[in-house]
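Here the complex is missing one protein chain, while the rest keep their positions.
Entry: chain A
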Amino acid sequence: MKKTLKRFVAIAVSATMLFGMTGCAAKSQEKDSKDTSDGKVKLTFWSWLPTNDQSDEMIKEFEKENPDIEIEYTRTEQDDFFEKLQVAMASGTGPDLFGMTTGPMMEQYSKFSMDMGSAADQYWSGWKDKINTNAVSQSTSKSGTLVGMPMLIAGMTTLMYNKTLMDECGIEKVPINYAELKDAADKAKAKGYVCVAAGASDDWINTDWFVQTSNEFEKGAVYEAEKGDRKWTDKCFVDTMNAWKKMFDDGIFEDGALGIATYPDARDQYFFARKSVFFMTGSWHLGPTSTSNTEIVGTEIGNKKDVIGMEPFPSVSDSVERLGTSGVDLMVCINKDCKNVEAAMKFIEYLSDGWGQQYWVNYLQGSPVSNEIKYKGTIDGELQQQSIDDVNKYVADAAGSRKLSNSEVEKAIHVAMQNVAAGADPNKELETVQQIYDSSK
């Protein structure tokens, strides 16, 4: 009897485990059921934007406008987002809508995305007149498909500054060229402050800086090199590398910047902690110029009620012109397996040209992609209006796109920049970039 019982238990356990495994598989395949029990269309949406602060209000308002649609939003930090998405897409369990960046990521995900141009033509009349043409062009793949709808535009590189600390250090104006930046660094150092807090361990900010600054030395050269029309070893790129090295040698950036990330390290431990006068970032970070911005509440600069502003990054070439780059900071794609395209398009319209877009723009999350939307938020910072105007002009006058389309070349540039900052020869490092470019073709 005992033996029979043991056998029974063994068989039952084996069977349970096997059924458990198959059960899991069945469950994941059933996940795509879109209609909720109350008859609403349910759309899953994964992205890093909107932030948690923004998403509740934005989604609530959309669901109020569209009571028959329910949005199930999952936010993941941008660094982890793409791993999560890649695994989900590979296993066929991706969301209906997902956030995306332009460049290499967009090219890769284009095969998983619905042609946004066709979907918009069908469900959103007149969209082409409403959305920024340049942003649409940046969201179009090499094969000519509009991969996703652009949502926000961001410009690189900008300098967030602490006016209160500038006054304390005797820095009379925000530097606009390298000589003024060097002078500011000397004055900041004399008072025990870091001049510019930079997260030079991040590949994204380094390559953004390289693309932007190389345009100062020779406008458009970086895009020609990307197409193979010129060499990465050309003088303008060597000059860019040398300018980068000077940032470290002249003490513009903090010591050990190569080991510090922009977010959260450089922002929190230096700029928000009142240890640096400036912070190298992009146009999306205009929020702290408002005294009521939640991001600075409880930080040293918030507690001391410091006056914060933002300006384009100083020109580091001999030219006085500060030449920025701009790019789509976020686009939203529709999964090609999405069954409710009409509902998905309503949400996309809301985010790119409706209440959602206005909310984002008022939040200073980025510049609008909608031609009809302008900043309508409250101006509550001493320098906020000036910062918004200056940065928006900088973004509007941008020399070109912020991102390259080859991830291996972007990585190679980042590695070369770090090696140059640590003392390597710029020419040799750029030769390596060229070799990687050649082998990736």
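What we mean here is this: a residue touches a chain if its C-beta (ideal position, glycine included) is under 8 Å from a C-beta of that chain, and two chains touch if they have at least 3 such contacts; residues count from 1.
Please note the rule applied: contacts and distances are computed from a predicted model.
Asks: Name the absent chain as its UniProt record does, using one of the following: "TonB-dependent receptor", "ABC transporter, permease protein", "Beta sliding clamp" or "DNA-directed DNA polymerase".
Replies: From the listed options "TonB-dependent receptor", "ABC transporter, permease protein", "Beta sliding clamp" or "DNA-directed DNA polymerase", the omitted chain resolves to "ABC transporter, permease protein".
Asks: Can you say which of A:Gln269, A:Asn340 or A:Gln386 touches the chain missing from this structure?
Replies: A:Gln269
Asks: Looking beyond the chains shown, say which of A:Ser201, A:Thr281 or A:Asn392 touches the absent one.
Replies: With A:Ser201, A:Thr281 or A:Asn392 as choices, the missing chain is touched by A:Ser201.
Asks: Among A:Phe112, A:Trp127, A:Phe272 or A:Tyr394, single out the residue that touches the unshown chain.
Replies: In the full complex, the listed residue that touches the missing chain is A:Phe112.
Asks: With the missing chain put back, one of A:Gly170, A:Gly220 or A:Gly259 would touch it. Which one?
Replies: Counting the whole complex, the residue in contact with the absent chain is A:Gly259.
Asks: Considering the whole complex, not just the chains shown, which residues of chain A touch the missing one?
Replies: Contacting residues on chain A, toward the hidden partner: 6-7, 10-11, 13-14, 17-18, 21, 82-83, 86, 89-90, 108, 111-112, 194, 200-201, 203, 254-260, 265, 269-270, 273, 275, 407-408, 411, 415, 418-419, 421-422, 424.
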